[in-house]
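As you look at this complex, bear in mind that one protein chain is not there, while each of the others sits in place.
Chain IDs A, B and C follow the sequence of writing; residue 1 opens each chain.
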Amino acid sequence: MSSFKGNALRGTFFLIFGLGWSVKYPLKYLSRKLNADNQASRWIEKLDILEGAAKAFLAVAGMLAEQFVPDGPHMGLYSGGTYSWEKLTNWQYTTMYLFYGLSGIVDVLSYSPLKLSLGLDRLILIAAACFGVGVGFLFCFHDYNNTALDQHLHSLLLIAIFGGALCALMEVFLRDHTILEFFRTSFFILQGSWFWQIGFVLSPPWGGPGWDQTDRGNFNFLTMCFFWHYAAALLVTAANSVFSYWYVVGQGSGMPGLDNHLCLLDSN
Amino acid sequence: MSSFKGNALRGTFFLIFGLGWSVKYPLKYLSRKLNADNQASRWIEKLDILEGAAKAFLAVAGMLAEQFVPDGPHMGLYSGGTYSWEKLTNWQYTTMYLFYGLSGIVDVLSYSPLKLSLGLDRLILIAAACFGVGVGFLFCFHDYNNTALDQHLHSLLLIAIFGGALCALMEVFLRDHTILEFFRTSFFILQGSWFWQIGFVLSPPWGGPGWDQTDRGNFNFLTMCFFWHYAAALLVTAANSVFSYWYVVGQGSGMPGLDNHLCLLDSN
Amino acid sequence: MSSFKGNALRGTFFLIFGLGWSVKYPLKYLSRKLNADNQASRWIEKLDILEGAAKAFLAVAGMLAEQFVPDGPHMGLYSGGTYSWEKLTNWQYTTMYLFYGLSGIVDVLSYSPLKLSLGLDRLILIAAACFGVGVGFLFCFHDYNNTALDQHLHSLLLIAIFGGALCALMEVFLRDHTILEFFRTSFFILQGSWFWQIGFVLSPPWGGPGWDQTDRGNFNFLTMCFFWHYAAALLVTAANSVFSYWYVVGQGSGMPGLDNHLCLLDSN
Partner (left out) sequence: MSSFKGNALRGTFFLIFGLGWSVKYPLKYLSRKLNADNQASRWIEKLDILEGAAKAFLAVAGMLAEQFVPDGPHMGLYSGGTYSWEKLTNWQYTTMYLFYGLSGIVDVLSYSPLKLSLGLDRLILIAAACFGVGVGFLFCFHDYNNTALDQHLHSLLLIAIFGGALCALMEVFLRDHTILEFFRTSFFILQGSWFWQIGFVLSPPWGGPGWDQTDRGNFNFLTMCFFWHYAAALLVTAANSVFSYWYVVGQGSGMPGLDNHLCLLDSN
């Protein structure tokens, strides 16, 4: 599944979380700032559990998809016939989803009614950082036998992954830090959109052989394109933050409280 | 526009901000220390807006210059005739200016009377850090088809860019930190002067073929030269700090308050 | 002693400390949280001294083993006959154990009745970080004349070593930080299990020539395998934390205090 569909699936996975976070974190921030009633904060806690469950569920779905697509390894790791490893790329993406799944399970457990949270709630972010670095190195060693443009595309992806992992790592020490959440969200959106870009470049959905792997111009253009993706990801995250803000403030009865709210926010 | 004029333009862009900051930050620090009247602090806020506007304006000017110089791409990205990308170097510098422009717009918005600053004022520095890293990687992948000395010069530039970006990143967490501002300013001046140096080395304004690209002595000399530039940038930044200090203290009526001021500063 | 036995010995060394810490740190954390009586905390201090002594003792044992195995250097460093260095790999592992030994001695001294702890108790972690980086670089330069798969395996080991060293370095500034201890423990278990993996790959105990050093599939599989080891190390550390927690809570007479304890832990 290194075809277009696989990359599209992975991209969608990251985009769902990136875009979801870009709405969730501003709402969380606002409900904390505006001394929201308990209902809202309970809502957000439920959202956290739901997010963990969704992460675990999507990770399992991803693992199954990687394993049981027609050209997948079907759980076979070593082929005794040809004395070679089977479909290692699919296994690597399975490992990537595995770390996500662990992160999702810890997510759910730390908010569960069992409350066995021996500091486990902080492990969410650790697990996220681990998977990030893990996946990063996966891709780093991923393309030994691939062509050059493929490797270049995944090196660029690595930047997004490490950026997100670094944010998650710093969030272990600085929890609920607005700017780190903003950064992490934008890096996840970047990962998602870049997976789609990889799909379009290496195996276009309308068929055809993909881009020329040896043309140096393609390398330079795609590097630049990566930063356009990032500019877009930053704009999307910023726009969602502003829209969430307007939505929450607009909910207040009438507009007289607006200035007060704004003053509260400014005095942050 | 990889000619002398292009490099001189880029160098001037960075020098304007570096030198401007080397005066602005000490004044800001002093007006905070000496409990200056509100007039001064309002002045400085206006200066911030002006700085953002200048950044956005100069970035747009830079983008237009990169695009519409006689040998520029004129907004054409892909040439259907030769099946190749057009003038990618100009497009890359356009992208660099784009990130600056975004940083400038956020700058202006965060101080605007609309006051829609949902933590947006911190985004200034984030955007600055992003563009920094972005530009850094741009140059990192920039010279695939260039000669070796060119690559060496841009690698050295990379050190200055990453230094500045690292400072901006740390300023997200430690705002108004005098030493980080000092560092960042010196790195910007270094970038500016190094762009000029690149212009002189690769395409001298008096014509001629530029320096010998294969002589190892040139490599060693230019590495050393980079550190001379940095020593000069440090001295210029320090000198401007001292001059700003003397100017502000000299404004006080007479000199009797001098010792008090100095004691205040020392007790910092 | 680059044979299976040597790698198994090194792996066991790291596993003992990793698994020991995975039990010790949760107990320490709980005894601090639950306001345990002085007996428990004195117990833990004695455990620290014991740990230091074990570290020093095992390091000396390791050094002796590396030097005096039948095919070891027997303290000879330079062979005058062949004008070449003797058994440098064994000497390098001896150096690795030397840094551990120093760390263990500082450990013991800082808790000794002499109490000459001029901040020396913080040196434990410094020494640990030093040895970590030291060993890291040792391996980095280790394989000049080895084959490629060997180098790849030690590069992966390097990730675990640097991870552990980074945690130890950060613990110098953030002492008794639960998450850093969790991380460091998992990295030590990873080192231990990876040494065993190296032994099995390069010199299987059932004889035979080891894996094919040129097959690219082996590279990709072992990279993935490294992350499976890490997932396992994380699970083992988490499981030991939970078991320690249950053990301590189960010791309380009856279960009525359980909810209180849990609330205490949650309010952390």
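Operating definition for what follows: a contact is a pair of C-beta atoms (placed from the backbone, for glycine too) under 8 Å apart; a residue touches a chain by one contact, two chains touch by 3 or more.
Everything numeric here is computed off the predicted structure, so don't read it as measured data.
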| item | value |
| --- | --- |
| Touching partners, among the displayed chains, of the absent chain | B, C |
| Residue, one of B:Phe57, B:Tyr78, B:Phe227 or B:Tyr247, that touches the chain absent here | B:Phe227 |
| Touching the absent chain when the full complex is considered, from B:Asn7, B:Gln67, B:Ser110 or B:Ser241 | B:Ser241 |
| Residue touching the undisplayed chain, where the options are C:Val60, C:Leu158, C:Val172 or C:Ala232 | C:Val172 |
| For chain C, the residues touching the chain missing from this view | 77, 84-85, 88, 91-92, 95, 98-99, 102, 115-120, 122-123, 126-127, 130, 134, 137-138, 141-142, 144-145, 172-173 |
| Residues of chain B (touch criterion as defined above) contacting the omitted chain | 26, 29, 159, 174, 178-179, 182-183, 215-221, 223-224, 226-228, 230-231, 234, 238, 241-242, 245, 262, 265-266, 268 |
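Everything that follows uses one rule, which is that only the chains that are shown with their structure count from here on.
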| item | value |
| --- | --- |
| Chains in simultaneous contact with chain A and chain B | none |
| Between chain C and chain A, distance of the C-alpha-averaged centres to the nearest whole Å | 32 |
| Interchain centroid distance [CA atoms averaged], chain B/chain C, Å | 45 |
| Multi-partner residues of chain A (at least 2 other chains) | none |
